[in-house]
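Here's a structure for you.
Every protein chain but one is kept in place in this view of the complex.
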Amino acid sequence: MKPSRFSYLAADSVDNAIDMMRENGEDARYIAGGQSLVPMMNFRVAAPTALIDLNGVPELSKTQDGPNGQLQIGAMTRTRRLETDPSIAKKNPLLSAAAAHIAHFQIRNRGTLGGSIAHADPAAELPGIALVCEADIHLRGPRGPRIVTAADFFKGVFTTAADNRELIEKICFPHWPPQRRWAFKEISRREGDFALVGIAAWFDINDAGTISGCAIGAIGAGDTPMRLRRAENILRGSVPSIDLFREAADAVTADIDPLDDIHASGEYRCEVAAVLVKRTLTEAWECSQ
Amino acid sequence: MILADCLREMLDLTGTHLGCEHGVCGACTVLADGTAMRSCLIFAVQARGMAITTVEGLAKDGRLSPLQEAFRDNHALQCGFCTPGMLTTAEAFLAENPSPTRAEVESAISGNLCRCTGYVSIVDAIIDAATRQRKAASE
Partner (left out) sequence: MSRTYIGEAVSRLEDKRLLTGSGTFIDDVKLPDMATMAILRSPHAHAIVRAINLETALALGGVIDAFCAADLGVDLPVIPLRLAPFDGFERFLQRPIAVDKVRYVGEPVAVIIAEDRYVAEDALELIDIDYDPLPAVTTVDQAAAGQTLIHEAAGENMGTRYTVARGDEDAAFDGAAYTRRERFVTNRHGAVSMETRGLIAEFDPDKPLLRLHGATKVNFFNRRHLAEAFALPETSVELIEMDVGGGFGARGELYPEDYLVPIASRRAKRPVKWIEDRRENLTASNHSRDIICDLEIAATADGEILGMRAIVQGDMGAYVRTNGGVVASKAAQFLPGPYRVPSFTCDVQFLMTNKTPVGTFRGPGRFEANFCRERILDLMADDLDLDPAELRHRNLMTPEDLPYRIGELVPGDPDATLDKGDYPAALNRLLTECGYADWHADIEDPDSRVRALGIACFIESSAAGPPESAHITVSANGGVEIRTGASSVGQGTETGLAQICAEYLDIDIAGIQVLHGSTTLVKTGGGTFHSRNTVMAGNATRIAAETLKDRAIALAALRWNCEVDNLTYKDGAVHRSMENITLQELASFAENRGETLSADALFDNEKHISYSYGAHAAQVAVDVATGVVEVEKYWLTEEIGRALNPALVQGQAVGGVVQGLGGTFLDHFIYDADGQLLTGSFADYLLPTTSELPEITTIAMEDSPSEFNPMGFKGAGEGGIVAVAAAVGNAVSRALRPYGISINELPITPDLLRKALRGGGN
């Protein structure tokens, strides 16, 4: 299980990386943490002719505050940092909590936020969190920069709105109010495995005690991470209660379209997505009380 | 060439083992600038400028490290094939978390497969090593 031959190019800036991509053509690939790409290369299911390494591009690992309380995270930020950096946890605790579920310690040390988003595995945690947090994906390619919302970014299994010459510069998470209720739950065969199904949810309560805003996202429940709009509509404007959460859970099935694989049937995923929606919302509610 | 092959084939550091070559088994874990990583999932050329510590670098002056001693004393290995990856992982983990709970240790090594021991003695050894290291530090 050794990779095929490829040329290796170490970029030192985003411009440099894009130039390299322009020069090396269709079969070149950017490599971020490589924790998904390298196994595919070792199995020879991926055989890029050139790898453009983004690990030496300092501007891609910067994390900073943007306008309106936005949290801007460079694409090459390691998953482990998402999990352990208290300033990230403070500004988006859901992102931190979900990051801890990704694979294992050693993988999280190398894997990156941008790499996971770009890979777009429908069962992966970070694409789901980007979606449920309504993050913006900042892309740049030979034709310049552009911003794609997470909702428009994930197109299918391992398929995104980015063309293969674009790279992700940063992911911008909107302001996270400190009072926001949130939780993340997933079911996997073993700790660190891809989720059979997972649910991320948050909601805000207004002064009247009703839910003013919310989002519920599912991973492993279709060919992309998915928003559970029907469940969200049930929550919005209502007073939180276990019965309300149960009602929301009952509405899940119509919004998802999970696939069968050897680890679980689509039917299982449907059923358990509903269970997890109820549990996730309950936990979000109870933890904050 | 992946880093593990470079260590094993070019540098004759055969203590780093390849158990799956796709990042699941953890046997090839090394420390890169003190951080535990899979050496089957990074290319040797990407390690340029990094300080790489393999299992061969854990014992000092021919003496086992406290972690290695704890593995021996707790019978935390049988065939020994996964052991280098367990040690490097635990080394990095204890540096970050010198007083771990059992659950934290279990989580830290959940990405390292062992087929012989059933893990219990490995968890015991890492807890024991933490105690030894804390004791040594306070003396």
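Think of it as A and B in the order they're written, each chain with its own count starting at 1.
Following the convention adopted for this analysis, a residue touches a chain if its C-beta (ideal position, glycine included) is under 8 Å from a C-beta of that chain, and two chains touch if they have at least 3 such contacts.
Predicted model only: the values in this text are computed from it and were never measured.
Asker: Check the options A:22, A:155 or A:189 and report the residue that touches the missing chain.
Answerer: A:189
Asker: Quick one: which of B:3, B:42, B:92 or B:109 touches the chain that's been left out?
Answerer: Checking each option in B:3, B:42, B:92 or B:109, the one touching the absent chain turns out to be B:109.
Asker: Using the touch rule from the top, list residues of chain A that touch the missing partner.
Answerer: Listed in rising order, the touching residues are 1-5, 39, 43-44, 187, 189-194, 196, 262-265, 267-268, 271-272, 275-276, 279.
Asker: What is the set of chain B residues that contact the non-displayed chain in the whole complex?
Answerer: Residues of chain B in contact with the hidden chain: 1, 8-9, 12-22, 24-25, 27, 54-56, 58-59, 64, 68, 71-73, 75, 77-84, 87, 105-107, 109-121, 123.
Keep this in mind: only the chains that are shown with their structure count from here on.
Asker: How big is the gap, in whole Å, between where the Cα atoms of chain A centre and where those of chain B centre?
Answerer: 29
Asker: Would you mind writing out the residues of chain B in touch with chain A in their complex?
Answerer: Counting only chain B, the residues touching chain A are 2, 5, 21-23, 26, 29, 35-38, 40-43, 45-46, 48, 89, 92-93, 107-108, 110-112.
Asker: Touching chain B in the complex: which residues of chain A?
Answerer: Touch list, chain A to chain B: 1-3, 8, 10, 34-35, 38-39, 42-43, 51, 53, 55, 103-107, 109-110, 190-192.
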